[in-house]
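My questions will all concern the structure given below.
In this view, the complex is presented without one of its protein chains, the others remaining in place.
For clarity, chains are labelled A, B and C in written order, and residue numbers in each chain start from 1.
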Amino acid sequence: MLMQQLVNGVMIGSVYALTAMGATLIYGILRILDIANAAAYAIGAYLGWYIYSISHNLLLAFLLSMILTGLIGVVIQKYIYYPIISKPNVIPIVPLITSVGLFTITGDLIRLILGPNVKEFGVVFKSGAIKIGKLIINPEWIFIIVLTAVLFAILWFILNKTRLGLAWRATAEDSEIAKAMGVNTNISMALSYILGYGFAASAGIMVGMLYNSISPTMGDIPSYKMLAIIVLGGLGNPVGTVVAGLIIGLAETLVSAYMGSILPRDAIAFIVLIFVLLLKPSGLVSKKSA
Amino acid sequence: MNKKLKSFVSLALAVGMTFSLSACQSKETAPAPATGGTQAPAENKDPIRIGFFAPITGAAAADGLSTSNSAELAVSIINESGGINGRQVELVKYDDALDTKQAVNIAQKLTTKDNVVAVVSGSYSGPTRVAAPIFQEAGIPMLSGYAIHPDVCKAGDFIFSQSFAGSVQGKAGAKVAVDMLKAKRIAIIQVDIDFGKQLAESFTEYATANGAEIVSVDKFAMADKEFAPVVTKLKEEVKPDLIYMANYYGHGAEIVRQAKSMGLNVPILGTEGIDSFQFLEIAKENAEGVILTTNMNRDSENESTQAFIKAYKEKYGIVPDMVGASVYDSFEVLFKVIADVGTEPTAIRDAIKGLKNFETVTGNLIEYAPTREAIKPVQVQVIKDGDFHYYGVVEDTEIITPPAAN
Amino acid sequence: MQEMLRVEKLKMHFGGLKAIDGLDLVVHDKETLGIIGPNGAGKTTLFNCICGVYKPTDGKIFLKDEEVQGKEPFEMARKGVARTFQISKPLRDISILDNVVAALGINEYTGFGSILKKSHKKEIVDKALEIIERTGLKEFKDKKAREVSLGYLRRLEIARALAINPLLIMLDEPCAGLSNFAINEVIDLVMQLKSEGKTIVLIEHNLPISMKVCDRLAVLNFGQKIAEGTPKEIQANPQVIEAYLGEEDDDHVNA
Partner (left out) sequence: MYFTVVAVNVGIFVLLALSLNIIIGYAGQSAMGHAAFFGIGAYTSALMTSTMGISFWISLPVALIVTGIIGAVLGLISIRLKDDFLAITTIGINFVVVAIFQYSEIFGASLGMTVSKPLFFGVKMTAPMYLTLIFILIVLTCLFINKMNKSWFGLALASIRNDEMAASSLGIDVNKYKVLAFTLGTAIAGLTGAVYAHFMTFIYSSDFAFIVSISIISMVVVGGIGTIKGAIFGAVLLGVAPELFRFLADYRMIVYGGLLVLMMRFQPQGLLGDNSFIMRNISKIFANIKKQKGGGQNAGNA
């Protein structure tokens, strides 16, 4: 049973890592705790569902939904976040409240347009569960782990091996200096939102497929659990986010499997977080080792 | 100087707020009659106002929509048929957003400003529970559609529950498990809110008293979606011969899906919480064979049941679920008693208390128990060919009568 | 001459970086000691150790014979060590007057009890106004700190330092980033303090200024003291010229 539970934990952890990846990127570059990233997750899931239902092409659903959601991200970044964070003397809570407002609007907009009911996602893997000895692995899980790995690799490559990554890191350090260095910070920020919201969209689709359901409130839990994960991971560090996602996924699974229902799952994530922060106030993986 | 001004302004604001509000209040309450339409002459043609609140926005919006659909449907049907004794019915509908603070405001508005003669709650236990004492104090009857918190009806003799008590359904479920399905080792998975807790407790009580063993209890939060760890544990360690799910359709669908993919092939018994087309839609073929206790028999010969399902489908394009049916029931009860005794709230209350063997869309409402919870047979349904079908019914008096107030 | 401050074998290491490595230093009562040295020599780190911001890795610090290393910054302030910051740290969203009043409250910050004590009593405000007058901030007294220019913020820092009625004033590059005019004004202010018999430690990058203001100079490099003496002696010291003045020239070339 332990092996199966570890597999379960890794799978849940990958979902968390995937979900938090977009928000991590945005935090890493713009220092915004963007709860609205969970709105992108819901929008992405709905767009993916819609595109899939008319085209029956999963790849197209993923790509188109990621691009469209990313573009929504750019618009939000350009017309809402950027003007806010570029004002002098703005306290950090202001963008956070803005993101809460955006999140509220999105959830309700989806509800008004498509109704509050849960919708079936409708992608079913024909292969059924894969059995390795006593281990049972669902095809969706493999898909999720692969997708997480691929997106993580893309992100790592961009951050460390491309000019764009350099521009992002410069923007993260100091956008004024980055500008002086000839970095086009506008484009750099826009791209970070395309990727950040695009990642969230892919996570939304993935989770929609995993549970075969999407609903207007599907972003509620990711909205705060994401925060726990990116902070646990050291704020804005993709490696840390993956590690943190896995830790929380495993902790939740093992606690519910071996200790019974001592605490609700949400609390477990935050207890892990508080515990780690007390030992290591800058998160699991601090910025330097990125 | 500046600081003085600041404190002055703030104080003025606070004072202003209170005074403007209390001023409004005196204006409002003075001319309004104590309760609406009570002393009205027999020829009164004013509409009869019935209050209704549900979580139309927020986390429970799906149930809010379902119940609010039912409420509108009930009112439009009665009005099309000429209203009650020639008077039209007007629905005063509010959204509580699943927030107790808003529910208190709404209850206060319904009782003091809207002049409703009775109220139906289409909301969860929290909002219904805080609203109940306000209606009790105002002397306006409230029927709670499906909120089964034991304290709702304890608010007083104006408060009724249209659903059977949680303990009734839990016991009925246990009877199904032990008698019909011959289960000996039962695992419980429960959502950790009043609904899950009450059902699981009474289920356990009855099942253990009748020879079955509860081999595990797993609780999870309302918003949880991930059941792989629990299903793995049940399959590899606990090995039950039946799973009792005291939870809602989202959870239920994921549990049956996981059970199927992990190869955990034991009977699964659900509750009214999974009585929704949404359960069928998400769980698909994995839902086949799941049995549940609920209030509406889809295969009923009862004319009004079939008529309700048909009318609901025609108007909204979806099939009604358990919460919708319960709220529809509540309105039917109100229409019936108002037609019999008029709109005086105390008379309405007495008439509800005296109601016996009233045919509703969820079957025969035998009567209201002294605890003012509805006594009616518990329907047992099975999911076959992607729909709910008749499996059995629990009618034993000792099971469906809620225990006296404790 | 009496000793005001004595630093003994002070070490401050950050991981592998030895910011200060076995430093001895004495500040006498009523003298003005200049600390000079190239960037990264450990000047500001020394200040931070003395003021309690850093806990030294090793070594001792005495303030008038009392061992004070490892004390908290607020304790050092209450013991009479006032400092200014290289990057000035005004209390931005309150007025210049309130900034100075806040410093005058040094012995009033006792905890919950301080809720009951009014801060802007007449004698306090008068005292603050007197300090503001002395530091040439009178016309800005009601302006918020974020609204005044850097030159005045430096004066504000000195004003706050004075307000805590210090035994020792530690000024960390009070002239950095200022125009020549503003520099002269700040120098005048320091000279005035000096003439009143205050004990001052001054970090100043600009050699002519240190030479003019200080009684003695200590030269740091790589966390160690490489020379100490009167400005004249220092000017003639070949080691200093190599380590410090030479580098300064390089800077100019590079720029």
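Here, a contact is a pair of C-beta atoms (placed from the backbone, for glycine too) under 8 Å apart; a residue touches a chain by one contact, two chains touch by 3 or more.
Because the structure is a prediction, the values reported are computed rather than measured.
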* To do: Please identify which of the visible chains the hidden chain touches across the whole complex.
  => A, B, C
* **Residue touching the undisplayed chain, where the options are B:51, B:83 or B:133** => B:133
* Structure fact -> Out of C:3, C:67 or C:108, the sole contact with the unshown chain comes from C:108
* **Touch criterion as defined above, residue of A:47, A:206 or A:231 at the omitted chain** => A:231
* Asked: What residues on chain C make contact with the chain left out of this view?
  -> 51-53, 72-74, 77-78, 82-83, 85, 89-94, 98, 101-103, 105-109, 111-112, 114-120, 160, 164
* List the residues of chain B that touch the chain left out of this view. => 3, 6-7, 9-11, 13-14, 17-18, 21-22, 24-25, 28-29, 56-58, 94-95, 97, 99-102, 104-105, 108-109, 111-113, 126, 129-130, 133, 149-151, 192-194, 196-198, 221
* For chain A, which residues touch the unseen chain? -> 31, 33, 80, 83-84, 87, 89-98, 100-105, 107-109, 112, 224, 227-228, 231, 235, 262-264, 266-267, 269-271, 273-274, 277-278, 281-283
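Note that in this section only the chains that are shown with their structure count from here on.
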* Structure fact -> Of all chain pairs, the one with the most contacts is A-B
* What is the identifier of the chain with the smallest separation between its Cα mean and the overall Cα mean? -> A
* Quick one: chain B and chain C, Cα centre-to-centre, how many Å? -> 71
* Distance from chain C to chain A - Cα centre to Cα centre, in angstrom -> 47
* Of all residues in chain A, those that touch chain B in their complex -> 1, 4-5, 8-9, 11-12, 108, 111, 115-120, 124, 128-129, 134, 136, 138, 211-213, 215-217, 220-221, 252-254, 256-257, 260-261, 264-266
* Touching residues on chain B, where the partner in the complex is chain A -> 57, 59, 61-62, 64-65, 192, 217-221, 223-226, 228-230, 232-233, 236-237, 249-250, 253-254, 257, 261-263, 278, 281-282, 284, 318
